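Apart from one protein chain that is not included, each protein chain of the complex appears where it belongs.
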Amino acid sequence: MITLQTADLVRILPEIVLSIFGILVMVLEPFVAAAQKKLLGWMALLGVLAAATATVRTSFEPGLAFGGTIAADEFSIYFIYLFLLTAGLVILGSIDYLERNHAQHGEFYALVLLGTVGMCFMAASTDLIMIFLGLEISSISTYILAGFRRADRLSNEAALKYFLLGSFATAFFLYGIAFVYGLTGTTNLLGLSARLMEPSQWTTFARVALVLMFVGLAFKLSTVPFQVWTPDVYQGAPAPVTAFLSVGPKAAAFAVLLRLFLGGFASAGTVSFWILWISAALTMCLGNLAALWQTNVKRLLAYSSIAHAGYILVGVAAGGSRGISAVLFYLVAYALMNVGAFIMVAHLSGTGERLVQIEDYTGLAFERPGVAACLAVFFLSLAGFPTTAGFLGKFYVFRAAIHSHLIGLTVLALLNSVVSVYYYLRIVVAMYMREGKTEAATVELPWPVRTALAVSVLGIFYLGLAPKLPLGLSTLAALPLPK
Amino acid sequence: MSWFTEHSLTIVTFFPLLGAVVIAFLGRDRTSSVRWVALLCTLLTFLMTVWLYFEFDSHRAGMQFEEFRIWMVLPPVNYHLGVDGLSLLLILLTGFLTPLSVLVSWSSITHRTKEFFLFLLALETGMIGVFASLDLVLFFVFWEVMLIPMYFLIGIWGHERRVYAAVKFILYTMTGSALMLAGILYLYNLTGTFDLPQVLDHLTTTSLLSPPAERWLFLAFFVAFAIKVPLFPFHTWLPDAHVEAPTAGSVILAGVLLKMGTYGMLRFCLPLFPEASRDFAPIVCALAIIGIIYGALVAMVQPDLKKLVAYSSVAHLGFCVLGIFVFNAQGMEGSIYQMFSHGVSTGALFMLVGMLYDRRHTRLISEFGGLATSVPVYSTFFLIVTLSSLGLPMLNGFVGEFLIIVGSYHSRALYAALAAAGVVLAAVYLLWMYQRVFYGDITNEKNRTLPDCNLREKLILTIVVVVIVAMGVYPQPFLRRMDQSVASILQRVEKRTLLFTERAPAGHLGAGR
Partner (left out) sequence: MAGLYIPVLLHFVAVVVLASALLGLSWWVGVKRPTREKLSPYECGIPPVGNARERFSVSFYLVGMLFILFDVEAVFLYPWAVVFKSLKWFGFVEMFLYIAILLAGYIYIWKKGALEWTR
């Protein structure tokens, strides 16, 4: 006999609201005249706001739902807000982008909303099957989004690549789940940690399961050596979608990684520690070194996002409440600066994304000082200069790492961030130190885009200068995970 | 007034930034109001630093004008400002040089004027912040933030290879500071605080720090500062940055930014890691002396005036480092004095070279000759500044170098001998340069009709020369203000191994002359 309590529904209220709006936007899409499709974007934004309100309601009723498969705890609520923030900024940044590229279809917004639903479920699930479902929901939406510039060959390539490698990754993850179930007889994370308490229980099979699940997630995190798809997909996908892809699924995968490696598999100890250590080191180094040679801004940002995954992994490897809260803080900082940068790139690129080379930004600073200053803030924040969110994110992550005696890894990460300064500054150099006129200077930024950019820039400085509240929230959000 | 006294350091630090904000809101075409706002703002800042200088109680050890506010709770990062004799002088120097830089750029910066002065003012906030911070993280924040305006100053208004120089400058400094950040985090992990006085307390009252850890930490901090100074093997960014930077950039770079390295050594390396400082002292002294000799020799063969001055900075900063690492009062006070006077005289040299460049758009020594007849006023100023830079008695350069040589003699006679050789070499390259540029016949016809200094330039140079002479004749007030700070730093270094027994306060030495 199955019973359903209201509490269960309240605990997934944000997801329900998002789904309703997603389906509504989709069904309404054929009924809306071509000239009015913008309205669907605003409706989707309304959905995001409604979900944010619903999350407040959810936070009053924390606890497990649906037989312990979903947890509405501080951790998941933190992530839900992060995803809603990302989705909101992406929608704001997309409306005019789609208009300009003649791709104004309501499905775009529906897919963003439904993808967000999947990510929310990934972060909130405490059961491997539910995690897998969330992973699939978010993946399938993003596969389609990646190919949204239908007439563009690169976009098609991106969608196909993302789809093939993504399915491959979910297969790995599912295979890992099967192993775990075979070993322990449960897919519940709490049950798992109860059954894998002793290090002696970490047999070869258990380790294989751990590695398989890590590989599955590593594709989404784009950590080395599972990052090969990232540059092509980020380059080919429409820039606002890239903004979404580079933050949403990555953050969701980090949520799962934290729940798994520091929760269910906490007793794996050295095995998971070394997996994290090695992939953090490789990811940082390769991401940064490869980014040095890029001339396409989108590819450059793709490699930079790989490198950032490496820094965040340092925090995961550090573990403990410090490490987790640092990772959570970093993810918000990363969301703001990456989404901001990609939205700016999307709008500077003109119709059909023609202007995405670094030299297309030549002399931008003196034609459009505000635009250039904005972009400079995003890049300086990505580079980790103080007073920006990027600096404090790194600062907290490295503090946690030093606390866990990961001195070698921290020094490596710090040197890596020096390397990264070089390529982030290449764009600043082009904008400020080279003379020339650029077509990118002629683009107009409509007010929704300006709003999204303003939110990102202000957020970056807010996190960088007065981090008391966000840091408190991230510390709070780290509480539900076992230490 | 009491409100001002309580927040004086904050106001001094952020006042230039306020000016930058004002400039940001001024129209792009209103260049003259931009200039006047910049000048006014930096002058007011200078007046405030002078006020700080006179309000400073030189009999008290420890920090003054302290301000403390909680910035972040976990980890506990605080907004903690304060000055002692050491940072007071450097803040004064910053306050002094920035309005001069504004004046120097008055007519030579013709494009993107607004942005130029905006960055210059932002830079001043960063610099003062570095000297005033007493929290390790706050210090690091200012230390890094200050790089960005300097980077833009070099990169936008520099000469031909400006982008290369700007990127090299920022990457070198950031490599060092990355290591320093690791060191700061490690220290925090040991002591649980980023507050410098508290960290010092923890390290002196407990034995948290094992000798190998102390040595690693010393290196992490020291390399960051050594790159900034720059000490001999880390100096390669300096000639590029100096040569490519606009005049004001060079003045600030030589005058203030390089001092951040030596300041950091005095403020962090020595007090935090006394044992390691002693362990590494011979190596550091050797590097400093190599820097002195090498800088002088390379300066001698430079065909480019600005490069010559740049390499002379390597040599002069070698003196500063040497003075610090001989661990006695004379050496250290001499070193601090030398920081200040190098800021004034090398800053002035860069201004003079800049003025020449504005007229001729070249800095090659071979292009000049016989300028003494065509621009007599300029030549006179140049001579005085050159003499001050090579350490002529009665001028400012002498006091610092003399004290450093005396100090190093106490430590090891060989150091003193080699350093003195450096002084001789400085005389050689500076006077030889002066002779080639100003004496002889006018070889290039373009030099015959050069206009001499205008009123603005005369004003700048007169101020500088007055300071040069005043500092050379009457160094006592400056030395008195650093006595207590130097004594407390030395006390830390010598606490366990009392090697050096004679501890006459150097103030008396200064008074003796």
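Note that the chains take the letters A and B in the order they are written out, and that residue 1 is the start of every chain.
By definition in this document, a contact is a pair of C-beta atoms (placed from the backbone, for glycine too) under 8 Å apart; a residue touches a chain by one contact, two chains touch by 3 or more.
Predicted, not measured: the structure shown is a model, and the values here were computed from it.
Just so you know, the chain we are not showing touches A across the whole complex.
Within the full complex, the residue among A:205, A:274, A:293 or A:447 touching the omitted chain is A:205.
For chain A, the residues touching the absent chain in the complete assembly are 1-4, 23, 26-27, 29-31, 183, 203, 205.
The working rule: only the chains that are shown with their structure count from here on.
Across the interface of their complex, chain A is touched by residues 72-75, 112, 137, 140-142, 144-145, 147-148, 151-152, 155-156, 162-163, 166-167, 170-171, 174-175, 178-179, 181-182, 185-186, 188-189 of chain B.
Here chain A touches chain B in the complex through residues 366, 380, 385-387, 391, 395-396, 398-399, 402-403, 407, 410-411, 414-415, 417-418, 421-422, 425, 429, 432-434, 467-468, 471-472, 475, going by the rule given at the top.
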